[in-house]
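A protein chain is absent from this complex, but the other protein chains hold their places.
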Amino acid sequence: MFGVLNKNFLTGLLIVVFLALAPLVLTTHWIIILTEIIIMSLYAMSFNLLFGYTGLLSFGQAGFFGAGAYFSALTLAHFTSSFWVCVAVGVIGTALLAFVIGWFCVRLDEIYFAILTLGFGMMLFTLAHNWRSVTGGSDGLTILTLPVLTFSSYRLELFNPKIFYWLSLITVSLGIVVLRQVVNSPFGLLLTATRENSQRVSFVGQNVRTVRLVAFTIAGALAGMAGVLFGLFNRIASPEMLHWSFSGKAVLMTILGGSGVFLGPAVGTSIFFVLEHFITSYTTNWMIFLGAILIALVLLFPMGVLGTAASFISKQRGVMKHE
Amino acid sequence: MKKVSSIFLMLSFLVFSFGASSVMAAEAPVKLGFVYIMSGPFATYGQFAKHGAELAIDEINKGGGINGKKIEAFFEDSAGKPDVGIRVIRKLVYENGVDAVIGLDSSGVASAVAPIMKELKTPLIITHAATPDVTGKNCNRYTFRISLNENQNMKMAAAIAADMKARIWTTIGPDYSFGHQSWEYFEKYLREKKPDMGFVPVSDVAFAPMKTTDFSAYITKVMSSKADGVLVSLWGGNLIDFVRQASDMGFFDGKREVLLTLGAATEVLYTLKDKMPEGLWVGTRYWFDGNDSPENKSFVQAYKAKYDVYPSYNAHGAYAAVKAFAAAASKAKSTDKEKIVDSLSGLSLTLPVGKVTIRPEDHQAITDGMWGKTASDPVMPIRILKPVRNFVGADITPAVSETGCKME
Partner (left out) sequence: MEGFLINVLNGLSWGMLLFMISMGLTTVFGVMGVLNFAHGSLFMLGAYMSMQLVRWVSSFWVGLIFAPLFVALLAIALERFLLRPVYGRDVSFQLLLTFGIMLFLDDGVRLVWGPAHHVVNPPDILAGVFPIFGQTYPVYRLFLIAIGPALGLGLWAFFSYSRWGKIIRAAAMDREMAEIVGVRAPILFTSVFGFGAWLAALGGALAAPHQSVGPAIGEHIIIESFIVVVIGGMGSFPGAFVGALILGLLASFGATMAPDFQMALPYILLAIILLTRPRGIFGEES
């Protein structure tokens, strides 16, 4: 047990170090793409805590993602310019919001849960879109001055793409560590148990709704964290970030990578953005290609790209061992 | 877990090798990036803009290019979404190494993108998006607009409304910032001209969400109000649906005055053809038959010959921006971004639409505007404007102090 944990820790560390060194060799353009991939990975992984681990298909995750961006944009506009306060307000604010919305949503199952979360997400979208005096309406809230990060006499400039990249990497890594702890904790086992058989969980005296509500709140808070970063990254909180089609993006990227694997959503996110980048370079009819590739991936990779690859490799290993 | 991470490493390695290989080549040509809506319900606007840009580039390249260098164009789709707009502009600047960015249809995208230009240190020439903020309270050194903005268009609308019989005004617009702002400016400017003019309270005006395809409820709402004048700020597919449904419901029965603020878009007129009622006052940023200058004649002729339709205001916007960039570059004798910015600021040139000056204080183009009344012409495939009413740029542009712009 201890050995496994250690190995995972080392792999994780290796990936983070590798990513941390990346800006030294990459062009600015690819640093920016990688920043977006890292932020969106946290978003997709937060969704997968509900989908892959708890068995709840949320179609309203963008609501929390966008709420994080709005909370931080409002904080920056009216209160403080501290980066960490900004993140804290975004995360705590969305956690509360997710708790309230989750309190209603966890009562339902399956497709009904999916549609109800879509409904709540779209209510948040409408709120952001129509409450012009506070949210700036459809134009969104522009972040005119980025928060500052000061370490004693050092002052970090967030509009430098490399620094923003490293900051995103640190913040997202923190988020992923939290997610990993949750998944590996006894509570994480309880989550998987509610997915497999919610009746049995209630037989052993656990309240399924409470378990789900906690998961919903954590997922919301982490999506909010990703949203804070995304808002700062784009210097704007806009209603599109709350729209159901943005929620659909999380679903798409997660299933693309594989919902059964911890890092599956992150791989799906990378594939999605790299694909999109190359397709849009060659044609403006990128949707038709994306659609076709999506169809092919669904048909050829029944467990997502990472999931299918992983099971293929372990099969190969198994064969080798037998020989 | 190990296998998972090895796959992850492999994938990221792939990303890296692509990234490293796409290091910029030595820049020989002048590179211009264009960002328009190329997909979804407003994609026609992007198509017209692309054609306008290509026409201008052809002309300049045939004439020897800019300072002897040919122009190379890069087109990107903003999909009308702020995050996509920002992503493609970063791509244009960092990967393609463009010397300037031209375009933007949606005000939401423009509001999101303008502050970014300050960090990218690259000139942006907006050709369609009309939100006053990007040359107002969010103005900056790198952001310019060559087309008319909302204030200018509403000043003209108010001037026309002031001469009409209508005494109480209402509106039908899209339910997003553009629609609401159009109504607020219209009310403000019309009140200045006619203090006794009546306006329906904001709870009784009609704003339809952009995804609306059935406008009957909004048409009924306006028809059953006391208003006898209606400002319609719908555009694109929304305007097409509205005009057809409103005609059937007797909206254009002559009992009310109607102003269509973006009704003279050829994108819309080509779809509606004779379904566009006659005798309506329609606004535009440019009209192909608006003046007889040699610049306009040659533009319209060349465009018609190449694409078999008359140029829309969006085609003109893209064409105008390319010409303005070329003029700025030859004035500066350089395509250095800072020098282009300096040279664009205060630039004056003659475009098909007329004489255009980019005001140095807020980077908004001072350009003559016009509205016209729809009429039919047996030889034309679409409605024409007759008569037209011309406005002098200086008269319809609010003073810099009113815009809220503080150029740093």
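When the chains are written out, they are named A and B in that same order, and each has its own residue count from 1.
The rule we apply is simple: a residue touches a chain if its C-beta (ideal position, glycine included) is under 8 Å from a C-beta of that chain, and two chains touch if they have at least 3 such contacts.
All figures in this text were calculated on a predicted structure; none of them were measured in a lab.
Enquirer: Can you say which of B:Lys194, B:Lys221 or B:Lys373 touches the chain missing from this structure?
Expert: Final answer for the missing-chain contact: B:Lys221.
Enquirer: Using the definition of touch stated at the top, determine which of B:Glu54, B:Glu95, B:Glu150 or B:Asp175 touches the missing chain.
Expert: If we include the chain that is not displayed, B:Asp175 is the one touching it.
Enquirer: Across the whole complex, list the residues on chain A that are touched by the chain not included here.
Expert: Residues of chain A in contact with the hidden chain: 51, 57, 104, 107-108, 110-112, 115-116, 118-120, 122-123, 126-127, 129-130, 244, 248, 251-252, 255, 259, 285-288, 290-295, 298-299, 302.
Enquirer: List the chain B residues touching the unshown chain?
Expert: 38-41, 43-44, 46-47, 175, 203, 205-209, 211, 213-214, 216-218, 220-221, 223-224, 236-237, 240-241, 244-245, 248-250, 253, 267, 270-273, 275
Keep in mind that, in the parts below, only the chains that are shown with their structure count from here on.
Enquirer: Give, as an integer number of Å, the spacing between the C-alpha centres of chain B and chain A.
Expert: Measuring from centre to centre gives 35 Å for this pair.
Enquirer: In their complex, what parts of chain B are in touch with chain A?
Expert: Residues of chain B touching chain A: 1-5, 7-9, 11-12, 14-16, 18-20, 22-24, 38-39, 75-77, 81-83, 86-88, 90-91, 94-95, 107-108, 111-112, 115-116, 119, 131, 133, 138, 175-178, 180.
Enquirer: Per the contact definition, I'd like the list of chain A residues that touch chain B in the complex.
Expert: Answer in residue numbers: 4, 7-8, 11, 14-15, 18-19, 22, 25-30, 32-34, 36, 129-130, 132, 136-140, 142-144, 159, 230, 234-236, 238, 240-241, 261-263, 266-267, 270-271, 274, 277, 280, 284-287, 306, 309-310, 313-314, 317.
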